[in-house]
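This is the structure, below, for whatever I ask next.
The other protein chains are all here in position, but one chain of the complex has been omitted.
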Amino acid sequence: MLRQVASTIAAIAPRQGLHEVTDPIAQWVCEQDIETGLLTIFCRHTSASLVIQENAASAARRDLETFMARIAPEDPSLYTHNDEGPDDMPAHIRSALTSTQLSVPVAQGRLALGTWQGIYLFEHRREPSRRELGLHLVGE
Amino acid sequence: MLRQVASTIAAIAPRQGLHEVTDPIAQWVCEQDIETGLLTIFCRHTSASLVIQENAASAARRDLETFMARIAPEDPSLYTHNDEGPDDMPAHIRSALTSTQLSVPVAQGRLALGTWQGIYLFEHRREPSRRELGLHLVGE
Partner (left out) sequence: MLRQVASTIAAIAPRQGLHEVTDPIAQWVCEQDIETGLLTIFCRHTSASLVIQENAASAARRDLETFMARIAPEDPSLYTHNDEGPDDMPAHIRSALTSTQLSVPVAQGRLALGTWQGIYLFEHRREPSRRELGLHLVGE
């Protein structure tokens, strides 16, 4: 019979940019003893986001960070909203361009990610703070 | 025991840009008497989209609109598809860059959004029309 489990986990990125959170999420899923189902991860912030990216080459992650810095630069002349500094508004834009929420199938009790996929918290602020991720798992 | 509820709600943005829809969605969730679960919102259009953004400073929302106008401008020389006017193709691009669908955990009978998060219908056309959002809630 289908059941659900809900929780939250916290994460702090060591610096601005992509910070992998696959392991703590995968471990939580394993502990729920659900063979087949769907995991949803929800980022409760508007200046940090989620993205599934290549988990092998760190150069790929640096390039994605550079891309975001190019497309939504920390240049106060571009924005009217700078309450919390030059990284404030770019953080909101970079969040909107990536994901606030991701759902990942669970198969054989594990996250059914592709071989090269990792789940990343994308911290967009220069001074990373504690971020809360909501988790919801439905399955059996 | 897990159950689901499905519905649709309609929204019309007063103008092109971000239009908050948190309240009608939150109210619908409250009415379903589901304590813990997952709400999915689906935008049934390709020229309007969904985004979770900062709900306090309206300047942040204006800056996001300005960003989209910069990155995907209403400039017919950039596009071959202009059937419905200069805002036609930018609307499809801006939709692709944000979200057609969002899932949000429900905890204690309410949307488990972060403090500064609001759910927005992002209307990309200059003449807003009636937009339909599908809602699906699973939980117990």
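Letters are used for the chains, namely A and B, taken in the order the chains are written, and counting of residues starts over at 1 for each.
Just so it is clear, a residue touches a chain if its C-beta (ideal position, glycine included) is under 8 Å from a C-beta of that chain, and two chains touch if they have at least 3 such contacts.
This is a predicted model, so every value here is computed, not measured.
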> With respect to the chain omitted from the figure, which of A:9, A:78 or A:112 is a touching residue?
Replying inline: A:112
> Residues on chain B that touch the omitted chain in the whole complex?
Replying inline: 1-4, 6, 40, 42-47, 71-72, 78-81, 83, 88-89, 92-93, 95-97, 99-101, 103, 132, 134-136, 138
> List the chain A residues touching the unshown chain?
Replying inline: 1-2, 36-38, 51-54, 57, 59-60, 62-64, 66-67, 71, 97-99, 102-105, 107, 112-114, 116-117, 138-140
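Operating definition for what follows: only the chains that are shown with their structure count from here on.
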>> Nearest whole angstrom, what separates the Cα centre of chain A from the Cα centre of chain B?
In response: 20
